[in-house]
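All protein chains but one are shown at their positions in the complex.
== chain A ==
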Amino acid sequence: MKLLTHNLLSSKSLKGVKVGYPLRIVAKDVKISECEFNKEFVKKIIPKLDWKVFVNAAVEIGQTSDLSDELIEDYEDDDDYLKKVHHLLMEVEIINGELICPETDRVFPISAGIPNLLLNENEVS
């Protein structure tokens, strides 16, 4: 699971959950795999992110970076900045670990890189 995927996931379908976002991450096994830097893609995806959630998730899984809580204004022209975002968003992958609902603490396992967000029938709102 890449951090871009995490940025989109929510546990809002759980019974009693209002927002279910962001899911907390427990990373037991993190892999870095290089992938092509596509500047246009990164520029266009940034405004679609919940930026704070992204930056916090990177810290939560132990990835050091100097990205701050606030997105810089002129990121579109800053190649170094875009490359840092690309690395954290696309190259860092959680192979084994857990996603945890912020409201109910329900644990969703991540194994072999695949988060399992299937709910039992009695958990659905």
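Everything below uses one rule, namely that contacts are C-beta pairs under 8 Å (C-beta built on N, C-alpha and C of every residue); 3 or more make two chains touch, one makes a residue touch a chain; residues count from 1.
Just so it is clear, contacts and distances are computed from a predicted model.
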From "Cyclin L homolog cyl-1", "Eukaryotic translation elongation factor 1 epsilon-1", "Methyltransferase type 11 domain-containing protein" or "Adaptor related protein complex 5 subunit zeta 1", the hidden chain's UniProt protein name: "Methyltransferase type 11 domain-containing protein"
Which of A:Tyr21, A:Trp51 or A:Tyr75 contacts the chain that the document leaves out: A:Tyr21
Residue of A:Val26, A:Ile45 or A:Ile100 touching the missing chain in the full complex: A:Ile45
Chain A residues touching the omitted chain (full complex): 1-2, 4-5, 8-13, 21, 35-36, 38, 40-41, 43-45, 48, 50, 112-119, 121, 124
